[in-house]
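Yeah, one chain of the complex is gone here, protein chain that is, but the others are all in their spots.
Order of writing sets the labels: A and B. Residues in every chain begin at 1.
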Amino acid sequence: MAEYFEMTADKFTFRVAKDRLYSAEGLWMLPEPASKRVRVGLADYLQQHNGDVAFANVKPVGSKLAVGDQFAEIETIKAMVDLHAPVSGTIVEVNSALNTSPEVINQAPYEAGWLAVIQPSGWDAERSKVLDAAAYFAVMQAQVQEDLKSL
Amino acid sequence: MSELLERKVGIVSCSGEELAEGTVARLAALKVLNELRPRDTVTICLPLFLAGGAGDRAFAKLHPTITVDGCDLRCAAHGTEKYSSKPAASLVVNELVAECGLERPEGRRRLNAAGQKAVEVTAERLATLVDQALGKEAGTAPSSEAAAHELAGEGREATCSCGSGVPVTKVTIDGRAVELVALPLIFRQFREKGGGQDGEAERDLFETVKIYNAVPSEAEGSYREAVRREYGAFCEKEKQP
Partner (left out) sequence: MICAKSFGPKARDWWPWPSWFSANLTRDLVAKHPAVTIDGCKQMCAAKMVKQSGGTVTREVAVLDVFRRHKDLKPEGIAELNEAGRRLARVLAEEVAESLDGTGQSVKGASHV
């Protein structure tokens, strides 16, 4: 079971799983050593910030992505949110649970709520540009503080 | 070292649907949350609170909480006391309406003019209670007399008692193990503000501890003694190199 960095602001607790990497946008990446693929999902802060997911659409298997390409979108009652590929490669698997139960993104963002598995095409070079958990935690803390100041 | 949570006040309003006063309670709470005191307040969702919401319960345990009920059933007040701690203050709309000589509100979905007036009055009263809970005078900065209760800061990393880092100290009170939250943090801030170990200082310290911990009135003496003991041990430890 993953360990977490945690931050509480008001009544909300935001967790960052220590065992994975992150984009500044708030997507997590979990490299799978055996298959050399990368599983991708939403970090806890991003899913809480956007609210209950009503729809989640991920580009189909076979889609080729460059870093920063829009590869998925989620729609909540609050917002429509585009998600951008944190790694270049090809989508090899999409979480089928998102069709019937997209709320799994909210319920288990680091476990069953994953979005897609990507076969990376430039991981060795891109790996150094993503954030480790501690670095993302700092980014997230700053985002939370900004949100509180905007009240 | 993490510091105490930024001081905000939780607002819990009832969810009553059968009386217009329930609607007044909710609209008044929203007015305070969104307009009158947006940076000082946090909404506690009563349904989630009662159904076991860990974040809401932890918040209400660590922050002063004000309840707004529509009627004498006082569901929000009872729920808060049962699952967290006694509210810092409680409002009951029908009592406030009577106190202020207002016309009784009507309309559950859409309030009549009397209902709108009740919302205004309730919101103003609630905002005043928020200020009092934070040691502020009518919207001004905290007074020097309230310094012992002023625990807010800038850029704080906050943690909560549900497993994420607010220290919980087990103390023995009347032969039972009791958990008190945030003692080291309270003690440190108290010392930094010049708090001593004389009788008056210990009274102030205990009042601060009570903001963050539910203390049964019948055991207050025992709790006070336990806090005094823990603070003494804390001060001794601080003296050590």
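Just so it is clear, a residue touches a chain if its C-beta (ideal position, glycine included) is under 8 Å from a C-beta of that chain, and two chains touch if they have at least 3 such contacts.
What you see is a predicted model, and the numbers here were worked out from it, not measured in a lab.
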item: Residue touching the undisplayed chain, where the options are B:L50, B:A89 or B:A118; value: B:L50
item: Of B:K8, B:R74 or B:R224, the residue in touch with the unshown chain; value: B:R74
item: Chain not shown: contacting residue from B:S15, B:N112, B:Q132 or B:T169; value: B:S15
item: Sole contact to the chain not displayed, among A:E25, A:E73, A:E103 or A:D147; value: A:E103
item: Absent-chain interface as seen on chain B, which is shown; value: 14-18, 22, 26-27, 30, 45-48, 50-53, 73-76, 78-79
item: Positions on chain A where the hidden chain makes contact; value: 52, 54-55, 77, 101, 103, 106-107
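As a convention for this text, only the chains that are shown with their structure count from here on.
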item: Intercentroid distance (Cα basis), chain B paired with chain A, Å; value: 35
item: Of chain B, residues touching chain A in the complex; value: 5, 8, 10, 38-39, 42, 44, 54-56, 58-59, 155, 157-160, 162-165
item: In the complex with chain B, residue positions of chain A that touch it; value: 6-13, 141, 145, 148, 151
